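Omission of a single protein chain aside, the complex is shown with its protein chains in their original locations.
Chain naming follows the written order as A, B, C and D, and within any one chain the residues start at number 1.
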Amino acid sequence: MQGLESFFEVGLNHYLILSTLLFACGLAGVLLRRNVIVIMMSIELMLNGVNLSFVAFSKYMAMLEGQIMVFFVMTIAAAEAAVGLALAVAIFKRFREVNIRYFEQLKG
Amino acid sequence: MPLGGVFFIALFVALFGAFLLWLASRLGVKVNDPVKFESYECGLPVEERKDTKISVKFYLTAILFIIFDIEVIFMYPWALTFRDFLKGGFGLFSLIAMAAFVGIFVFGLFWEIRSKALEWD
Amino acid sequence: MDAQFFLIVLLFSPLIGFLINGFRYRHHSANVAGIIATAAAGLSFLAALALVFQLVNFAADSQAGTSAVHRRLAVDLFQWLDVGLLKVSASFVIDPISAIMILVVTGVGSLIHLFSIGYMHHDAGAAKYFAYLNLFLFNMLVLVTGESLPVMFVGWEGVGLCSYLLIGFWFTDEQKAAAGMKAFITNRIGDAAFVLGMFILFFAIGSLSFQTLNEGARRFADEAPLGWLHPITLATLFLFIGATGKSAQIPLYVWLPDAMAGPTPVSALIHAATMVTAGVYMIVRLNALFMMAPLTMMIIAIVGALTAVMAASIGLTQWDIKKVLAYSTVSQLGYMFLACGVGAFSAAMFHLMTHAFFKALMFLGSGSVIHAMHEEQDIRKMGGLRKALPITHATFVLGWLAIIGIPPFAGFFSKDEILWKTFSSPLGHPLLWVVGAAGAMMTAFYMTRLVALTFWGESRVPKGVHPHESPPTMTIPLGVLGVLSVVGGWLGIPHLIGSAMPFHTDNILESFLAHSIVPLPGGESSDSSLEVGLMLTSVVLASAMAGLAFLFYAKKSTAPARIAEALGGFYRLVYNKYFVDEAYFRALINPLMRASQKLWYYVDVSLIDRTTYVLSDTIRGGGSFVRSLQSGNLQQYALYIGLGVVTVLSIILVRG
Amino acid sequence: MASESFLFWLVALLTMAGALMTVTLTNPIFCALSLAVTMVGVSALFVTLDAYFLAGVQLIVYAGAVMVLFVMVLMLFDLKHEVKAFTRGIFSGALKIATVGLTAGLVSGAIFATMRVSPPTGEPHLAPANDLTAALGQLLYSQYVFGFEALGVLLLVVAVGAVALARSKGGTHAGS
Partner (left out) sequence: MGQDFVEVSINVLKLIVIFLLIVQAVPVLVWLERRGSALIQNRLGPNRVGWMGLMQLLADAVKFLFKEEFVPEKGIKVLYYAAPVVALIPATLAFCAIPLGHPIKVEAFHMLGHSWGPYVFPFQGYDMNIGIVFVLGVSSLAAYSLLLAGWGSGNKYSLLGALRASSQVISYELALGLAVVSMVLFYGTLNLSEMIRQQQGVLVFQAFGQMISVPWLPNWGIFYQPIAAILFFAATFAESNRLPFDLPEGEAELVAGFHVEYGGFKMLLFFIGEYGHMMVASALMTVFFFGGYQIPFVNPDEVYQNLTLSLGSSTLASVVTGFLHHLVFFLKFAIFLWIFIQVRWTLPRFRYDQLMDLGWRTMLPWALGNTMVTALVIFILNRSVGG
């Protein structure tokens, strides 16, 4: 009963697959959504997926470095959200919209 | 593992609240009156504008909160291990590392105060 | 306190002074900057004293056991380069040779810093000036204390840089800026040779540390005599070319007279006392290596002697007070090289030291004069300044007596030792002695001429100028250097005189240096009657020439003009410095520029540019295609990243 | 452990549902709320992986701060239901979906491929959970202390930059 066993025995692979799926969801959001803020949320989703795999590896490989990495990633993600939203606010002030296409205006 | 407990009680509370709401909606009488469904604005006629003006300060406060919150969070593991560092003889190192961090923190805070980002009127 | 501490103080106190003045050069007044810089230099000098004291004590401690004392304080700061076989650590060494140098550099340097406070106090850029001066001191100390050629080269380049900066200090004057560039470029030629020499040495010996080099040189002792193409000969020749660049010898001496464009204290410090002696110092430092290459030694001796006499002859005709001193410096450096060339390294060091004292003194004196004369440098417009500038005059006279070799002043002992060694050393030759003695005579003549025209005789000062004595910050260094010019020579009193004196004084310097310097192969000649004879000869000749000059110039004689008339063309040749600059222009610089123009036209424009145009057109064509991909649509970019990820993942999966 | 597996599946389901709703719902506010659910779910997953402290940080930073910020901004903008939530273009849309699918598929494939090569050992070897947070702190403040200081500087820069950006022209709405 391979299937049932993998249902009951949750291991590294389960977490990795879950993190892949989260990442893929986030990627789809980034590629397909129009709203800048939703895109940023999708990026957070991708980062969370990666964080999950870091923590899973950290447990199953018995290395705390993974968790340190996650700590750092969270910090940077929060910083990114802060700056990204500040940009979104600036764009919104200008165009009254948060469509990603307006960011093309920022092209140098 | 307390996780099960957490989930259980969260679910229980949610169901409890939902049940009470359901019960209340069952028990209460229904009287249809169109004015009742309007927004409550102290009895004056509802005034609605396309763009409700909301100060950017709320948003600014939230951004600064995120940033400073992370800096505070970073202090937790340090606070937890400070005595271990002391025992291991790295107390000064640890103290200086955190002092530098807090120095940056304080610099940021004072910058924000000086730039009047935290001023409400 | 250990040596490391003092060494760090020695090296870094000028650097810190430089940083303070350098970063705040807009804010400091001349006095504040000067005091900071002088304090830094003074601190460095104290550290140097402490180090030398340790070195001497070191000797006393271990003298009980063995007679051969190897005095050496080495400090290894950190590993600097580690490339394959080449391992260079930033290590510094204080041994008798560098001990003399650090004393001279920091001692004379401090005095000149002090002098500069008075000299530069009108100048707007004084803080910058002091910053450069401190930086120079730092680099010079790196140069003299460095334990390997690369470390020395750092200082070598550093002093070159400072020299450039300071010569062109008043860079708004185009001529002065050009003088700075000339010095820099001329030095570059020498530096290139220096680097080549380093390469050869690394290939031949496998290390660049002085100790290993000097020890490694002994390996070649069996192969002696080494031929022209032997790596050691070549390396030493290249190093010597480097030295001619830095120390202004034939053929690269042309920059030094022009370098007088810088402020006078700079001329005293860099272009008389310290930097220009770096070449001599380098050869002395590698004396064991140079001794292995007798052919190089011969060339050094000949070049030194020729430079000595040629520069002296030019000095006879110059009217600019600093130019005279500059040529005199070149000439004296020639003597040092002559000494090196004949294997009398300790004599070279001795002369280096005494020369630093009296030449710095004379430059500072000339600075004082120029200061008093409101930037006038022509000695024809001076005369009779003795009354207006009593202290300057008195100290200048001490310097004069020292340089022309009147006993018991410093110059007598050192110059006489060089001449005697030139005559007696197995590497020397009587002919070299003759050339050297001729140079000495000329030195006596032009120096007397300088003193006479400047200080004695009638005043030819223009009407509006009222010379005045300089402030104490300037006269105190003069006094100290004056004393040193008198007593400096007593460190190296020859055996002959020393043993005759009531209290038996030995040649302190020679015994101090004894273990750092390879003895001459043939041993010392000890023909004391000959030595006395030669000594008397040179003194008498010098005095005679000095007397002649005194008659010519102090007594308002028409003889010089008549002689110049009589010599005619030859006088003009000498007066125009043998047309060396012009010859260089005609033979080297102009052809080079013409060739460069041709190269530019045929190679650059026709070949390289055209190729690049074709390339750029191709790339532009490709770019316009790629540009269409770069639409500014962020999601499209994200898609590219995603596609890239997919590609990479596929490759990884497919390959296993 | 059946109960632990059950918890994992529960949380995983919650998390995935939140993630899917985040990218598919058309009202941005609901997207943000779904994402908050996902964050809480990820935090719970961290707990199942013994990363207690990180779970707490995840709650405080992501669920409590970042998502609150998102929700606040959305409310500030007063953005309601979007008619056109997704990008145009059938070809590019297909390409994008294909990319997403390929990424997920390839990574999963890689995971399964490596599982066949070396089956997961299953049992973790980390220290007991109580000391993990302390161990994390010790590692963070010794070996990674420079990264930590660098993050401090980064946060400073972000604080300054975000404020400068947000205040570039008064409030979000002209004249406020």
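One rule holds in what follows: contacts are C-beta pairs under 8 Å (C-beta built on N, C-alpha and C of every residue); 3 or more make two chains touch, one makes a residue touch a chain.
If you're wondering where the values come from, they're calculated on a predicted model, not measured in any experiment.
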Statement: Contacts of the unshown chain among the visible ones are B, D
Full-complex contact with the absent chain, from D:Val42, D:Met72, D:Ala135 or D:Leu151: D:Met72
- line: Across the whole complex, the chain not displayed is touched by chain B residues 1-2, 4-6, 8-10, 12-14, 16-18, 20-21, 23-25, 27-31, 36-42, 48, 52, 54, 57-58, 61-62, 64-65, 68-69, 72-73, 75-76, 79-80, 82-83, 86-87, 89, 91-92, 95, 98-99, 102, 105-106, 109, 112-113, 118-121
- prompt: For chain D, which residues lie in contact with the unshown chain of the complex?
  reply: 3, 29, 33, 36, 40, 43, 52-53, 55-60, 63-65, 68, 71-72, 75-76, 129-130, 133
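Everything that follows uses one rule, which is that only the chains that are shown with their structure count from here on.
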- line: Touching both chain B and chain D we find A
Field: Separation of mean Cα positions, chain D and chain C [Å, integer]
entry: 67
Query: Which residues belonging to chain C are in contact with no fewer than two other chains?
result: 635, 639, 642
- request: Indicate the residues of chain D shared as contacts by at least two other chains.
  value: 4, 48, 53, 57, 61, 65-66, 69, 73, 76, 87, 96, 99-100, 103, 107, 136, 140, 151, 155, 158-159, 162-163, 166, 172-173
- request: Examine which chains touch each other and state the graph shape they make (line, ring, star, complete, other).
  value: other
Field: Contact footprint of chain A on chain C as seen in their complex
entry: 631-635, 638-639, 642
Query: Of all residues in chain A, which touch chain C in the complex?
result: 27, 30-32, 39, 100-101, 103-104, 107
Query: Contact residues on chain A for chain B in the complex?
result: 74-75, 78-79, 81-82, 85-86, 89
